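Removed: one protein chain of the complex. Kept in place: all other protein chains.
In this document, chain identifiers A, B and C correspond to the written order of the chains, with residue numbering beginning at 1 in each.
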Amino acid sequence: MSSTYGENLKLSIFGQSHGGGIGMTLDGIPAGLPVDTEKLQSFLNRRAPGQNDWSTPRAEEDRPEFLSGLLDGYTCGAPIAAVIYNKNTRSGDYANLKDCPRPGHADYTAEIKYGGFQDAAGGGHFSGRLTAPLCIAGGLCKQWLEELDIHVGAHIYAIGGIPDTPFDPLMPQLGKIGTVFPVLSEAAGAAMRQRISATRAEGDSVGGVIECAVTGLPAGIGEPMFGGVESRISAIVYGIPAVKGVEFGSGFQAAALRGSVNNDAYLVENGRIRTQTNNCGGILGGITNGMPLIFRAAFKPTPSISRPQQSVSISRMEQTELIVRGRHDPCIVPRAVPVVESAAAIAIFDLILGNTQSNRRKQ
Amino acid sequence: MSSTYGENLKLSIFGQSHGGGIGMTLDGIPAGLPVDTEKLQSFLNRRAPGQNDWSTPRAEEDRPEFLSGLLDGYTCGAPIAAVIYNKNTRSGDYANLKDCPRPGHADYTAEIKYGGFQDAAGGGHFSGRLTAPLCIAGGLCKQWLEELDIHVGAHIYAIGGIPDTPFDPLMPQLGKIGTVFPVLSEAAGAAMRQRISATRAEGDSVGGVIECAVTGLPAGIGEPMFGGVESRISAIVYGIPAVKGVEFGSGFQAAALRGSVNNDAYLVENGRIRTQTNNCGGILGGITNGMPLIFRAAFKPTPSISRPQQSVSISRMEQTELIVRGRHDPCIVPRAVPVVESAAAIAIFDLILGNTQSNRRKQ
Amino acid sequence: MSSTYGENLKLSIFGQSHGGGIGMTLDGIPAGLPVDTEKLQSFLNRRAPGQNDWSTPRAEEDRPEFLSGLLDGYTCGAPIAAVIYNKNTRSGDYANLKDCPRPGHADYTAEIKYGGFQDAAGGGHFSGRLTAPLCIAGGLCKQWLEELDIHVGAHIYAIGGIPDTPFDPLMPQLGKIGTVFPVLSEAAGAAMRQRISATRAEGDSVGGVIECAVTGLPAGIGEPMFGGVESRISAIVYGIPAVKGVEFGSGFQAAALRGSVNNDAYLVENGRIRTQTNNCGGILGGITNGMPLIFRAAFKPTPSISRPQQSVSISRMEQTELIVRGRHDPCIVPRAVPVVESAAAIAIFDLILGNTQSNRRKQ
Partner (left out) sequence: MSSTYGENLKLSIFGQSHGGGIGMTLDGIPAGLPVDTEKLQSFLNRRAPGQNDWSTPRAEEDRPEFLSGLLDGYTCGAPIAAVIYNKNTRSGDYANLKDCPRPGHADYTAEIKYGGFQDAAGGGHFSGRLTAPLCIAGGLCKQWLEELDIHVGAHIYAIGGIPDTPFDPLMPQLGKIGTVFPVLSEAAGAAMRQRISATRAEGDSVGGVIECAVTGLPAGIGEPMFGGVESRISAIVYGIPAVKGVEFGSGFQAAALRGSVNNDAYLVENGRIRTQTNNCGGILGGITNGMPLIFRAAFKPTPSISRPQQSVSISRMEQTELIVRGRHDPCIVPRAVPVVESAAAIAIFDLILGNTQSNRRKQ
């Protein structure tokens, strides 16, 4: 199913960029879990547009209204439903995109799939704006994971090839991530912002990579084969628009290594088993091993650029030049950091809800 | 759920490496689809062990027995069930691995999750041997896709850093892939085989990358968000043991590019719309655009190596040196090629079965 | 999952009786299906409260606001989301029910399951009010089925033991059902209304049975075993509060019959195969046979009655007398008729979307 995720919790996301509202329902959550809506709003603000010079100037508050599922600061057992009403819509900007699709965007595939009935304004259901409800669900799951001492954090790993300091895979520096621009190295962050500004000035866009870590995970979370942590996380992360790659631990680098180098040797430390390295990113056989979970997601550059591009008129079946109007981020990576955290938090909380770990021990 | 895949078809894989048998059930397949069991056997033989010097000498025929679902060469509407009985098992080799887990393998996480009740012999349910039933399902789906003129093929993209010629993303050379050693460049293949032999001689292993292409896909397959082609393919590909990265189209490379370079411009050719480049790997917004689907999966090196490794005794909670016995591939990548094809074929056929493409056209 | 239904479409219902709003999301619907919102409103009005002397005087308009999924009178491919905002709430009436549960209601089981965190006002998520969003989804599915010449209709089969004329199972009289009070026999309807009024006057309530028919269904809809029409319909009908029995065709009567009487003999009529009787209710082996689908749902009497009842104080663990205040229907059966139609329409449309019927014919 398209916009539904979860084996144990059931997340359903709805809305179009310029429709009446966007939102989500989240079913299967136990009653009695605390919800701090101010903290949630702070989290959502990290994703919200219009705050600075590296994102779209479209101003939306992204303040969710909860229609059900919460009572007196706790989940009440009913499905949680939240809506963000769309206010600042300018759908006239998109009038030409149904016939003349933006290269790299879903305009063309939506036109084919939906036979012309889709809501093309602002990208419709394919808009990056749909990551706001994902962040509502993700922000809630993050809070509930924190109750279990499980922490999810992400930073910009690279933008346009400019790298940040990577996470220490044995002890990811979650507390050292910048709040305004989420990097570990201030210098790297400054270089990235400069690159974004330069790119914007040229009417272009640039991609990047986000690295995410989950700490405090006990060993034994995840299921074999298609229920593995990698399967579940990648399935939701690829639901974020513009993601074209996902890797865990040393990922694609591991493919060039020898087993004797890539294998993470075990050791006993303070009465606990751990590994000396963490090339596996905290997952073996799809199941957590108690080390930090580490993964990276590659974002392609925003397809909506103001430079003239070559497209086609679908109705006339002929080539044409396209000028994209409207407000677009020259780089969505900074705003996507909480979105990746959300995806990870939802996937992990879902796995924990359905955890089949044995509570017995063979003698 | 762990070993179950599919939204429309339902694939369920069972078995342990050294148990009575391994197999699969495949439900939700329409009746009347032809099945060529000889062709299926040829496909399975590409994955079977013991054939050559770059794989484990364990000799298993991997000949599935169909218990239900087929009649007179066609699907009959009942769930398809197939079993491969295990014959050549030597479980004594694995006696020590429950207490002393192999680095990089699922031994440790299985021990924690299953409380000592798991079947550790041969890796149990986590064995690469479980990809044989995946190939039964995949080989069937490949045949059914071919009926629709959709073709799935893969080659070794790299082993230990040695690259093959990549696919032409506009016209993947499916017909040019070597049959014994699946590469496009014979020279690259020779160098890879040499690397594998050298690695084996040193008691080590090596990883690699597999590139897969699907041609003939119409535009409009896939659903938005979590039902996108990337989500569905990555969810099943990560179910293959040792996969640590999956990327589509230009993937992680796209993250370093500008939009003006990465966007695939549209053109009209012979009355059909296509793109000039294929950086998106045939997928926009999770939905196929009619261009070839291209993705790559990174395989870590086989964790089971014969060199001494540092591990721990779980019962005594102390460090110890581990010598892994048993028969293991120094590089699983060659045998994994049909497995990746299988995963892709299953995911695509599942999406086609549940396709919600509109059969109307707005006036 | 609790409030989620569907194998191919995904319906998710949210809300509490006295919360901010109730609603639904409906995912997996193809684009381009027409939606007549006025016709939908007429359908919803059949369920709405406060219209007459046999239902609760709570006045709610039950006018859904569509937040996404519709554009210019057609589905647009995005998930459909609709909200009915709650206006006329009087939650003070329910203050005592968390500690002192109503017999026959979900008050007690909700208290145990949700540990006191549930929203008890108006029955919270267990309120009959939650059937309004079910009717939004059902009303839409009914319209889409009508496009396929499939018609869903229901009538009051009995109230308090007073029977209506039953459907002719070979040709259900869908066009003869009363619009204000949905019965086939006006006399029976009058007797039922009198019974309801008398029951209300005594501070009591009464149950009944609803019979539903679906005509125009082609043969071959439904899947074997747990995907059969009976399984799928009963799974959703039992989601309607107060339903305690569901039967198909001659149902429980069939259990007392002989095979020679219950079997529906085949005949050829006007070049089509049909049956002489319809004891199977149009379903054999879980699959439609082309005859009208017939089922009945038994509704227990409304548990909320104004007579004093014996209950307990959960906090004090002692028995106590309970006086239920608030507004309640003395008989929910009349208002439940469109709800049963909705459940049937959703189940059938879901099955049609995922239909695996072979499009080939063995020679």
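As a convention for this text, a residue touches a chain if its C-beta (ideal position, glycine included) is under 8 Å from a C-beta of that chain, and two chains touch if they have at least 3 such contacts.
Quick caveat, the model's predicted, so the values are computed rather than measured.
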item: Neighbouring shown chains of the undisplayed chain, as defined at the top; value: A, B, C
item: Sites on subunit A contacted by the missing partner chain, in the whole complex; value: 8, 28-32, 74, 77-78, 223-224, 353-354, 356-362
item: Touching residues on subunit C - with respect to the absent chain; value: 1-5, 7, 13, 101-106, 108-110, 112-117, 125-126, 130, 158, 160-161, 199, 204-209, 219-220, 222-228, 230-232, 234-236, 238-239, 241, 243-252, 254-268, 271, 273, 275-276, 279-281, 283-290, 298-305, 307, 309-312, 314, 317-319, 356-362
item: Contact set of subunit B toward the excluded chain (per top definition); value: 1-4, 8, 10, 12-16, 19-23, 25, 27-28, 31-32, 65-69, 71, 74-81, 83, 110, 113-119, 124-125
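The working rule: only the chains that are shown with their structure count from here on.
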item: Central chain (by mean CA position); value: A
item: Rounded Å distance between subunit B and subunit C, as computed from the means of their C-alpha atoms; value: 45
item: Shared-contact residues (touching 2 or more other chains) in subunit C; value: 8, 28, 31-32, 74, 77-78
